[in-house]
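After this line comes chain A, so read on.
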Amino acid sequence: MTAPGGELLVFAVLTPVLGILLSFARGGRAAEAITLALAPVGLVLAGFVAWLVAWSGAPLVYEIGGLAPPLGIALRADGASATMMVVTALIVPAAAFYAREKFATPQGGESRSALTFWIMLQAIWAALNLVFLGSDLFNLYVALELLTFAAVPLVCIDGRPETLAAALRYLLFALFGSISYLLGVALLYGGYGTLDIVLLGQKIEGTPLVWTAAALMTAGLLAKTALFPLHIWLPPAHANAPAAASAVLSGLVVKGSFFLALRLWFYVLPGLPIAAPAALLGALGGCAALFGSILALRQARLKLLVAYSTVAQIGYLFLMFPLAAAPAGGALGWSGGFMQVLAHAFAKAAMFLSAGVLAEALGHDRIAQFGGAARALPLTFLTLGLGGLSLMGLPPSGGFEAKWFLLRACAASGQWIWAVPILGGGLLAGGYVFRILAPALGDGEVKVKASPRRSQELVALGLVVIALALAFAPENFFEFIRIGRPLAGGGAS
Partner candidate 1 sequence: MTPSVLAGLVGAALVGLGLYGLISNPHPLRKLLAFNLVGSGVFLVFGIVARRGAAAGFAFDPVPQAMVITGIVVAFAASALAVALILRLAAASGKVTLDPRAWTKPGEGGQ
Partner candidate 2 sequence: MDEFLLAAAGVIVLTVAVGLARILRGPDDVDRLMAVQLLGAGGIAALLLTAYATRVPGVDDVALGLALLAAFAAMAFLNHLDASEGESE
Partner candidate 3 sequence: MSDLFSLVAICAGVFFFFAGTVGLLRFPDSLTRLHALSKADNLGLGLVVLGLIPRADTPLAALKLVVVWALALVSGASTAQLIGRALRRGRK
């Protein structure tokens, strides 16, 4: 079953793992150098995997140790995973490049925050690649744990008590999520004797065991993805982390557990009638989109506002469940949901990096005191504004493209109810983006403590440009994302 080039999948995971081991053993400055040196390798690997998948039009599979599932473990790259790998390979190096000054290692020594940051950043990369490639539910549990152990220390890297409390709350939610997921895995093994996603997808039936397992796994993944009402850990955690870490956490890490929820419902359970649970997930997503936006409107600090906006944007992602599961317009829903994942990843990473530049330059991030800041930091506010454009869903942006697809899916499947959060959330997003920009574009004189670093501003701008450029994604890009996705009722498209 192993296809030529399948080794690349293992290497995509092993490369950052090797980086972690070397960085930890060597210590000191080596951690940064190794991270930056391996970043292009990771990008090339991701690009090559994507090319192989596109070229063959079929998923790329590698059976580790030459041992086929169910006894062995396989890695499997389909269109969706290859896309996510490329996104990760763009955003993680951008965050790394951005963070070079803040996490520079002192001459001839080793610092706590620098070593932690560089190693954990590589760990997030390794974990995400495994999340996207894993084809065995227990292997994916290990990936989720890697992700948790990498993300939590990043939240409290500056050591203030409120960051420690945020990290602890995050850890407890994440642990609850992992153990709940693992319980579902145990039940599925008890029912079918395999944890391979493809094999399970062929055998699965709508028994109480399967529904209980699905409910437990989904609950765990929702806690990790911070879907309303399990979102309370996210804003303090993402707002308190250093900007480069926030960008990765908000842009990528929450998408990891979301991706597994997609895997579970659309790859493991595709043959089952999932309309009712999908509608429930959609309803939670709709609530999150509205509720998160309203809370974002009320925040006094920019980073908290951006973090609450993540809560809202995660809500849109879950509209994918009812829309992509519908027999009519399912493909539109799938494309729209995926576009939302990509657009949000780039836009949110750019906005967090900009918020970091801003906080560094002004010495604070209180929105009320932004008066006239746009004149002092034009590039940063341009990035914030363009990112906001995508969050609102105005053209030309990936966010607009995503909402356009989702609305067309609503129309095609007759589920007009989901148009309410899509449009309402967009309006509210307009409100909170306006709240950032209005004072900054208005009168006033801000004191700039330190002039912003041009390189950091450009990194953020580059990411937001990608978020906008997604609007011009060609039709065959959406076909690529669908490679290897089982259709409801069996068969692959």
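Candidate selection criterion: all candidates are chains of the complex that A comes from, given by their letters.
Everything below uses one rule, namely that a residue touches a chain if its C-beta (ideal position, glycine included) is under 8 Å from a C-beta of that chain, and two chains touch if they have at least 3 such contacts; residues count from 1.
The model shown is predicted, which means the values in this text are computed figures rather than measured ones.
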Name the candidate, out of 1, 2 or 3, that touches chain A somewhere in the complex. 1
Flag every residue of chain A that touches candidate 1 in the complex, lowest number first. 71, 138, 142, 145, 148-149, 152-153, 156, 159-162, 164-169, 171-172, 175-176, 178-179, 182-183, 186-187, 189-190, 193, 232, 236, 300-301, 359-360, 363-366
